[in-house]
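A quick write-up on the structure given underneath.
Selected chains only, in their assembly positions.
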Amino acid sequence: MLDESAKGVFAIAATPFAEDGSLDLDSTDRMVEFYLDCGVAGLTILGIMGEAHKLAPEESVAFTKRVMASVDDKVPVIVGVSSPAFNSMADLTKQVMDLGAAGVMIAPMGGLNTDEKIEGYFHSVCNALGSTPIVLQDYPPTTGVWFSTPLLTRLFADLPSLKMLKHEDWPGLRKITQFRAAEAAGAHRRVSVLIGNGGIFLPLELARGVDGAMTGFAFPEMLVQVCDMFAAGEREDAEDLFDAYLPLMRYEQQIGIGLAIRKETLRRRGVISTAVTRAPGPALDRDDQAELSGLLSRLDRALASQTRDGAFYSPVNKTD
Amino acid sequence: MLDESAKGVFAIAATPFAEDGSLDLDSTDRMVEFYLDCGVAGLTILGIMGEAHKLAPEESVAFTKRVMASVDDKVPVIVGVSSPAFNSMADLTKQVMDLGAAGVMIAPMGGLNTDEKIEGYFHSVCNALGSTPIVLQDYPPTTGVWFSTPLLTRLFADLPSLKMLKHEDWPGLRKITQFRAAEAAGAHRRVSVLIGNGGIFLPLELARGVDGAMTGFAFPEMLVQVCDMFAAGEREDAEDLFDAYLPLMRYEQQIGIGLAIRKETLRRRGVISTAVTRAPGPALDRDDQAELSGLLSRLDRALASQTRDGAFYSPVNKTD
């Protein structure tokens, strides 16, 4: 079960589809294996990147079941259960927890535009979900719901089932410092903070005190290495490695089409069979494909120029 | 099947729940009977007011089935099938059309922020749904998607399965005039236009050329009478009747709590057994209840003071 000590990289998993848009469970197995090979500390499925809102409830359960079987208890699995209705949220939570999930992730519904409303919402959520461990997703660019640090402090102080903050406010560096300071001052117990936003500020966020990353960047092995190097005190080396990937990571920072870029990158790496997203969804055209190829070639060269002990690049081969 | 000649009042139906939040199918029967007694020309179910996004897919189908059985082909039934995924939309559409629905209503998903994106979206929707008759819901205050008149004209000219415009832009009076003018000029075929926004501008909109109303106001018999009187040329009388209800109608114009007001009014009128909404949802407190009682009493007195031939007030009794 997920607890406040979680750290490292939780990969946000895509949901693989066949050409006809149906669930691709064989790719699902391969994808899980890939993430485990990358050294992730956990997996998060059915998030926004997982196109959860485009799955029928029975598909969500079938996909979760297959992931749990492939993971085989090697790492904790968190399942996104955000929903406009508490009963649907509670139903899916019960099903995935019964299947062996370590916890659930919840982004607030839209329209919660004051501290008071957000606070009431999460009290109700925690009440509805009992003792299930919960990741609170603070992602205002997508949800339109804004959390101040004092509000986060109150929530984590009052609600013991909140175990982790997924931090993807933007800008949000100062917020991390403030959150950790409140924690240090005893305002709430120490909880896990993993960052999102595609990982684009990861080294700065690690320096500010977060425990790792939860994001869908298509090279999770780099995120793992960066977290490990930071933990080992090799901060400058970690940033060197990170910066080699930054041009590609920036390229993923394109709302909408970013998902297509990630799926295509995973496809090229042999992880999933198609880059299909469910309609209405993004797809890369010929120009985008060429652009991505160029960025991946540049990444190869940048990594080759980093002469160090040991390989920084995953053995999983990228293929066009 | 719904076509471009539809007119009159299509009641947007609530979805009745029991105290425990489960579907209340007995109230559903009573509600259908109530709407038919009110003289509505059609019913619309599973809209925003119907809390459609809080129903599991199988609940949506079960509710539709019960409504169709109660309606027994007396009036056409339109079913809301808006969804972030085209496959879910198509699945639900097929199921409800097989059950005898006359057509479906679609509000665009969020994020369609240019004419080009909206146009592409509805072309895809119509392609996905084949020949199913479609009501296009133009409701920017809730969807955040804005339609210009030229865009509506192009959509109705190009997509023959769009049969009706549900107009609830605000302000939108001039838009009705422009839309009808484009139609008169031959820019697109004549289509049905029903208005929403709780009906609050209905007389002005009828004067501007709409065919009726599609809204969930808890006294649909008044809407029916107003439309009939307008059709009969009794415009001032129609407005007199309408204005008597306006204080209550304005009271419903409270986003969020408006749904609770409507359900409670239907409950007081004996139409449904509870005013329960699914969590997280609005509920009336003691002050709200007293306020509603006051407004309903004032409505009674206002109607009593209108000395005319024939009763303007429905035989369905309102009870506290």
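Per-chain residue numbering starts at 1, and chain names A and B are given in the order in which the chains are listed.
Convention: contacts are C-beta pairs under 8 Å (C-beta built on N, C-alpha and C of every residue); 3 or more make two chains touch, one makes a residue touch a chain.
The model shown is predicted, which means the values in this text are computed figures rather than measured ones.
Asker: Given 2 chains in view, how many copies does the entire assembly contain?
Answerer: All together, the file's complex is an assembly of 4 copies.
Basically, only the chains that are shown with their structure count from here on.
Asker: If you fit chain A onto chain B using the CA atoms, what's the rotation angle, as a multiple of 5 degrees?
Answerer: In short, 180 degrees.
Asker: Residues of chain A touching chain B in their complex?
Answerer: 21, 53-57, 84-88, 91, 109, 111, 121, 124, 128, 256, 278-280
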